[in-house]
Structure formats: structure tokens, C-alpha cells
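Here the complex is missing a single protein chain, while all its other protein chains stay put.
Chain nomenclature is as follows: A, B and C, assigned in order of appearance, with residue numbering initiated at 1 for each chain independently.
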Amino acid sequence: MGTKNRKITRRTVLAGAAATGASFAIHRRARAVEPVKIGFTMPKTGYLGVACPVAYQAYELWRDQVNAAGGLKIAGSEPRPIEFISYDDQSEPSKTVQIYQKMITQDKVDLLLSPYGTPFHLALGPVAERHKFPIVGSTSNSTLLRDLGVKYMWAGQQAPDVYAPEMVKFMQSVGIDSASMLTLQLPASLEFKKFLTPELEKAGIRLDANDEYPNSITDMTAMVGSVKAAGSKAVLGLSYPLDSALYVKTAREMKIDVPMQLLFIGPALPFFSQQYTGADLEGLMTIGEWSPSQTAWPKAKPFYDAYMAKWNEKPDYLDSVISYASCEILEQAVAKVGLDHEKLREVISTDTFDTIKGPIKFDGNDNVATKPGLLQVQNGELEIVWPKEIATATFKPKQGWS
Amino acid sequence: MTALLEVEAVGKVFGGLVAVSDVSFTLAQGEIVGLMGANGAGKTTLFNLISGAMAPTSGRVRFEGCAIEGRRPDEICRRGIGRTFQIVKPFPGMTVAENVAVGVLYGARRRTPSAREVAAETDAVLAEMGLSAMRDKLAGELTLAGRKRLEVARALASRPKLLMLDEVMAGLTPIEAAGALDMLRQVHETRGTTMLVVEHNLRAMMQLCQRIVVMHHGEKIGEGPPEVVIRDEKVIQAYLGAQA
Amino acid sequence: MIAQLVFVGLTTGAIYALIAVSLNLIYGTMRLLNIGHGDMAMVGAYISFWLFTLADVPPYVSFLIAPAVSGLFGLLLYRGMFAGLLRRVQGDAVEGSSLLVFFGISMVVQNSASLLFSGTPRAYRYFDGIVEFGGIAVTESRLVALAVAVVAIGAVLAFLKFSIWGLGVRALIQNRAASAIVGINVDFAFTFASVVGFALAGLAGAVISMYQAVTPFMGGPYTTVGFVVIILGGLGNINGAIIGGLVVGLLETAGIALTGPNFRDLLIYGVFIAVLMLRPQGLFGRKGAH
Partner (left out) sequence: MKAPSWFAGPIGGALVVALLAAFVVPGMAGDYGIEFATTLVLWIALVQSWVILSGYTGYVSLGHAAFVGAGAYVFILTWGAVPFWFGLVAAGFTSGLLALIVGGPCLRVRGPYFVILTLGVAEFVKYAVINIEASLGKFGRLMIGTPEPVDIYRMAVGLAAIAFVMALVARYSRFGVGLRAIRENEVAAEMTGIRVRWLKVGAFGLSALVPGVVGALMICRTGYFEPLQMFSPQLSLTIITMCVAGGSDNPWGPLIGALFLNILSELLWDSAPELYTVILGVVLVFVVLRMPEGIYGTAVKRLARRSRKAVPGETTP
């Protein structure tokens, strides 16, 4: 009757304790050289408290790796160890603004990493601009950052106006001609919907059920029922982790038999595979363009292994990867031009960076080197099924539930 | 003497229960009238009907010739009817002076008084009621006698033409009750305020009232000067019968 | 489909009713504005999750352990804080003060959980087969949740109805001042309300953990629903809380089916506001009870 994932959690606790001990040890030893102070905030409490570990765990992994390798390489000087100065922004963008000002003016940090989530990036844009302090964005994926017109901040992820056409291209490539869309009423989902709807129309994909729901949703029976009645070939769930899980629970009960079932954010998260395994997870899709099994990116698999070793859970293929990649960009830029903010801005704006998700290059605020893609669970692992150039597997229609 | 208050065939029914039935009487300017009756006779309900806490089911209440039944209590107060409560309701978290000031500020008057006028009038009422020494105490900290006094003071501060007193002496020691009686007489003497008084203390009623209305089971069963009323056979039977 | 919607609505509603009944015991008797009630459910959910993942303890055993722990917590809070607070503070001030206390407690509990376990959602699988009957298909965990809620609420009702202590608690909910005068042991009733109220919240959490991911912040929405339900049903009215819970549960499923999922909250709060406009004392509250 019951299955479980005991090994993951018990080891997590031990590994976590060990890791903390290890990082203390490094700190003490590295005191000889003045560390490089890198600041950021994370919404450890508040409504994003659930989502942010995937990001800061990537940051902490990067710090430990760099320190273990002798410190951050800085052009024109000795490598120096990294010291994080991080605070809880309580899921409030205004707090983020306040804390970044503090980190810049009082804590006198040398470098900054980005906070978690689009609204926080948007709120921070003007701060970066005023202090001429470069911040490589990570978990931000909105066209609004472009509208802000800042020169000191770059988006980590693809904006929906780039993402939506790719998703539709994929659907056409596997012969899907009808879809039902379920949209969470939060900015990122709503923005995606806004760009996806005309693309679907342009491609001649029929839109059947098209519902929006609030973040307070606790039951999806009615909504999933309308999806079932519509008989579409695809379910596009523009959803967040907890409602993604709710969708799977309800779709199982109602035996939703649809070849393409995509959930915006969820299937890549660790808890998802605690709650659902086997046939339930198999065939679910999510957005993302990364996989440890993509051999074209030599750093991908080592990152995956290191993350697993440190945190004893899989990285999130979207947020953890881009968070880590933003650290890599900063690392490479500093290695090239040192800690001067103006030079950093220059080099980040123009160079191409080699990261765990392949090359990244910015044009304006946008990353133009990465093509947005889609992931699918196949044999329990997430595989890239789109775009073709970086695909690690081919799409397989979802086959029922357990 | 012109009639200040006219109660005409007033009735109140709660669900199926008749609380007050067809009661009529009048109060002349400057009169002190007692309202007597056993517990449950409908005295407090009648107070509520006059002061606007409830609307009567039937009948009229006229004050200075205007129909006031069913109007809001605050409006009736501003027209000049002040009252106290059987179960005292001071403003416990406010000081004694503040309690009185509420009456001064919101009671019957033509214009908003200035701060100095409020202070002066509050002090005057406090002195009149013998509360000056306690002016800065919280109302909730007073003894029962003090709170009853305060209720009268608050009602007086609103400059009522008619003051309705609901058992202001109940629960007091004989000495306190005597003091209260003197105080009311004093008020009547100096202000000439018309009063409608509910009281169980027969002697006090005899001394204070010029006329007494007796109620029984929601109906008026007698009316007249005190010494006549208490000798009335019907009244004795109803009143003492119920008491015993 | 209609049968499915109604049944699912009932299971959701049963959990709401369980939370509301327990909250009603605390709010109805002591007038403590327990905005940390959902956090107690969160504690129960974590207990259930960790017992299962670390020690193989199946959730039905946690259904006993979680309420024991949270009930003990309730006892300690009452003895340590609220007994004294209730002696010193009276009237409306109780609500303000207790709101602040529970706000503090809620911060401590939530953030301790967050520090200890991080914000990462946790989940496990149990009772996750699918049962079909009469055109209805539901996950077993929903049935278990329904059964547990019915049994727990039934036990509380029976206690209140048939035992002499229960009579005292009911009288206390109706009128505190009068109860003390007629010799009801107020201290016992308060202790009872604290322990049982907290224990049932913990139980609800243990049940919820079977089908919803566990996070340090999962309690908030349940607190809100709990308050809406007890005010809807009439403060202190246990039967009202049960019916109110079912009403909200059905609004969430059937109501959404009729209007659209985006109207979920407008529907729930709209009905709530409308009811209070028409009946200021709630659906089943007595006039003047407040």
C-alpha cells in the first residue's frame, strides 16, 4: 500500500550537519587572507520560503567548491576565499531593496548575487543602477525586466515571449492540435499565459478548457473534470509546486488520459518524487533546458553529483541550475577583470560564459545563447525533449497512472 | 402645567409575550413621578420604549408634543431625555470626569461647547453629585454606590428635561440610599428637572414622588398621589401578593 | 461527476470542520484568538512525516502520537501562559492580547520548523491507492481523512453531550460569568478546551500530511478557514462549526464547478460576508451571544 523514500531524508539530515561543520572549518583556515564578501537575500520566511532552498543551496554549493579549490580567482591578485553575507528578506521585495542597500553601503560587500523570484529582481533593478553595482540575475523570467531598462542587471531565465513560441513549436512537432490550459493567478503564470495564448492560436492549436485559479486552491476536482470533458491532447498547467502536486493527485483520481501533461514548476522538485513515483511521475513534463545527461556540457554531470553529495536531493533543473550558473558567470568575470564594478558590468554585458548549462551570453538584459526547452520524466529521470539541438531523449506520450 | 411626556396606549410584544400592554400616562413639567410594580411588571421595558432602546409595537410616545416612539436613542437623548440603567453601564475605562464629559459633549444642546465650557460644566455636575474627589478615578474602580451616582451625573450632564432613573437606590446601604435621595431632591430643587423614577424602596418613593403609576403584568393598574395609591386595594394585592 | 464533486467537497469540508471544531473549543470557551491554530496542524503534519520517513511509523499510528504531542503543547501553553493571562485580562482585551501572544507563538513555531527542516516541501506516500464506488473515484487518503474527522468530531460531540464535564464546557461557551456562579469548574473547562483543541489541530495536520506536501508555512490558510467557519457557524456553536465546515468545503468544489475556479475566494468570502450581513450572529449563533 505505501511506498517511501526513507533514505533521502535520513541522509539529508546527516549530510547537512556534516556540510555545516565542513564550511566552518574552511572559514577558520581561510582567515589568513581577507575573504571576498558576497551578499544576497533569500526569502527564507514568508510565502516563498517553500521555494527558495533550491536557489541558496546552489549558491552554497558554489561557495564551498570555490573555497575548497583555494578561493575565488581575482584578476591581478591572489585568490581569496568567499564569505557569504546573506539575509532573510521575508518574501518582501521592499525588504530586499532595503537589505541590498545595507549590504552595499554598510556591509561593504565586494560582490552581489541575486535574490529569489521575479518581483525581487524587478525591485532591485533600480538599486543596482543607482549604485552602479552589477547583479547577475538568476530566478527571474519576465519581460518586465527589459522594460525597466537597467544596465546593471541581467535576467537569468528566458522571458515568456521567447519561451512560449518554443513550447508551441514543440507541440506542433509531436502533432498536438488541442490543449487545455490551467493558470495559477500569480505573475509568472499569468505572463506566460498572455504570451502563450496568441501563439497557440497562430499555430491553429484549439484551446479547450481555459481556467484560472487562485493560489489558495485546495481542490481541483471541478477544473480537472472540465479538462477531462474537453478531451484535449495536452494539459498545460501553468502552475507552482504545491498546485502542481494537487493537479497530479486529481488527475490520478480522474484518470486523465492525455499524452502531453505539462506542469510549469513542480515535477523537477525533490518533494514531487517523494509524493509521486513510478507511473504517476512518468511522462509528466515541465519547463527547463538542462539535464545532467547532456554530454555537450561537461560541467553538467559533475554539478549534479556535487549537489547530490552535498544536499542529498536533486537540484531543481531550472532554479538551482540558473542560480549556480549566475555564480559561474560572476566567477569568470571576476577572474578576468577583478572586483571593479564598472569593468565587471562591461565584461558581463559582452562576454560569453561557459556554464553548467552551456554557453550564456547577454544581449541587453536577455540571455540569448540558451534556447528555452522542455523536460519530460522518462524512467524516473528528467530528460530534455526540446529543443532538438540539446535533446537527451525523444518525447513519449504519458501512459496513464498507477 | 403643560405635559412634557405623554405615553399613549403603548404596548410591546416580544414574540408571543406581552411585556407592556396599553399603558398611558402623562408627566407634567417639573413633576416627579414614580413607577412601581413587582419584578417583571414591565417597568424597565417601558423605560426602554421611552428612551428609544426599543420601538413599541403599538401606541405613541410624545415628548414636548412630538412623537418620538421608534426614534434612535441618541436622538431622543438630544431632545432632552436622560436615563440611567438598572444594571449600571458606566464607561469603565474612562475616568469619572470623562464619563460626565461625554454627557456634556453629546447631550441636549444647540451648539458644540468649547473646551472651557465642557470643563466648567463637568466640574459643576461632579460637584453637584459629590463626585469631585473621584474625578480622575476610573469609573470601573468605583463602588456600586459611586457608579450609580456617576450614572445620574452622566445623565444630568446631558441637560435632560426629563430624567429617567431606573433603581438608582437598589443595592445601596440605607445610609447610601438616604444620601442618594437627598441628592435627587437637591437636583430637583435647583434644576427643576422632571423625573420618572423606578424604585422598590417604598419609603423613598413616598418621600420623593408627587404621583405614582403602578404596573402589574405589563398593565397600568393604578395611578395617583403616593398616599392614595398605597392604600389602593388592587395595588396592595398585586404588589404585595407578588412580593410575598 | 456531480457525485464526485459532492463527495470530494464533503471530505474537504470534514477536515475544515475538524479544524473549526477544535478552534471553536479554544475561541468559544476562552475567547483566545488563536491565530497559530494552523501552525499546530503543521506540527502534527511534520510529526507524521518524520515518524514515517525516519522510523517507518505508519500514519495511523501518528494519528495518536501527533495529537498527544500537540495536546501536551496545549496543556503547557495553558498552564504556563493563558491561565495567568485570563486571570489578569478581561473582556475585549483578551482578544487583543491573545492575538499578540499567538502571533508570537506562531512566529516561533513556524520559524523553528523552517530552521530545523528548511522551507523545502516534504511528502510521503501512504494510503494512495484509488477506490472506486458508485461513479466516484477517490484516493484512499481522502477516505481515511473523512473517517478520522467523523470519528474525532463524533467523540467530541458525544463528550460534550453525554458527560457531565461536557455539559460544563457547553455552559461555559454560552455564558462564562454565569457558569462560574453556578459552580462550573472554569479552570477544568479551560484546560479541557486547550488540550482537546490543540490535540485535534495536531490530528488534522497528521491527516493532511497524507495528501498534501508538508511545509513550515502550510498552517496559515487553515487558520483563516477555521476562523471563517466558526464565525459563519456561530461562535461557540459546535454544530454550527460542523455545518459551516461542510458548507465551505462544498463551496470549494461544487461552487467552483458552477462558477469557475478563479471565483473560489470571492465565493467563500462573499457567502461569509452575506451571511453575516443577514445574520450578524452567524448561521446558528444565538442573538446576543457576543
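To be clear about the criterion, a residue touches a chain if its C-beta (ideal position, glycine included) is under 8 Å from a C-beta of that chain, and two chains touch if they have at least 3 such contacts.
Quick caveat: nothing in here was measured; it's all calculated off a predicted structure.
Chemist: If I'm reading the header right, one chain is hidden. Which shown chains does it touch across the whole complex?
Modeler: For the complete complex, the undisplayed chain touches A, B, C.
Chemist: Any idea which of B:93, B:171, B:192 or B:225 touches the chain not displayed?
Modeler: Once the missing chain is taken into account, the touching residue is B:93.
Chemist: One chain is left out of this view; which of A:60, A:212, A:243 or A:366 touches it in the full complex?
Modeler: Counting the whole complex, the residue in contact with the absent chain is A:212.
Chemist: Even though one chain is hidden, which residues of chain B still touch it in the full complex?
Modeler: Against the missing chain, chain B presents residues 51-53, 72-74, 77-78, 82-83, 85, 89-94, 98, 101-103, 105-108, 112-115, 118, 133, 135-137, 139, 154-155, 158.
Chemist: State which residues belonging to chain A touch the missing partner chain.
Modeler: 45-47, 86-88, 92-94, 97-98, 101-102, 104-106, 118-119, 122-123, 125-126, 131, 142, 144, 147-149, 185-191, 194, 212, 214-215
Chemist: Of the residues in chain C, which ones touch the absent chain?
Modeler: 27, 31, 33, 35, 81, 84-85, 88-89, 92-93, 95-97, 99-101, 103-108, 110-112, 115, 224, 227-228, 231, 235, 262-266, 269-270, 272-273, 276-277, 280-282, 290
Just so it is clear, only the chains that are shown with their structure count from here on.
Chemist: With chains as vertices joined when they touch, what's the shape: line, ring, star, complete or other?
Modeler: Per interface graph, the chains form some other shape.
Chemist: Determine, using the mean of C-alpha atoms as each chain's centre, which chain is farthest from chain A.
Modeler: Chain centre farthest from chain A's centre: B.
Chemist: Can you identify the chain nearest the overall CA centroid, using each chain's own CA centroid?
Modeler: Central by C-alpha mean position: chain C.
Chemist: Hey, how far is the Cα centre of chain B from the one of chain C, in Å?
Modeler: Computed value for the inter-centroid distance: 48 Å.
Chemist: Could you give the separation in Å between the centres of chain A and chain C, each centre being the mean of its C-alpha atoms?
Modeler: From the centre of chain A to the centre of chain C is 35 Å.
Chemist: If I count partner chains per residue in chain A, which residues reach a count of at least 2?
Modeler: none
Chemist: Out of chain C, which residues touch more than one other chain, so two or more?
Modeler: none
Chemist: Can you tell me which positions in chain C touch chain A when the two form their complex?
Modeler: Listed in rising order, the residues of chain C that touch chain A are 1, 4-5, 8-9, 12, 50, 52-54, 56, 58, 110-111, 114, 118-130, 137-140, 211-213, 215-217, 221, 252-254, 256-257, 260-262, 264-265.
Chemist: Using the touch definition from the top, list the residues of chain A that touch chain C in their complex.
Modeler: 1-6, 9-10, 44-47, 49-53, 185, 211-214, 216-223, 225, 229, 241-242, 245-246, 249, 252-255, 269-272, 274-277, 313
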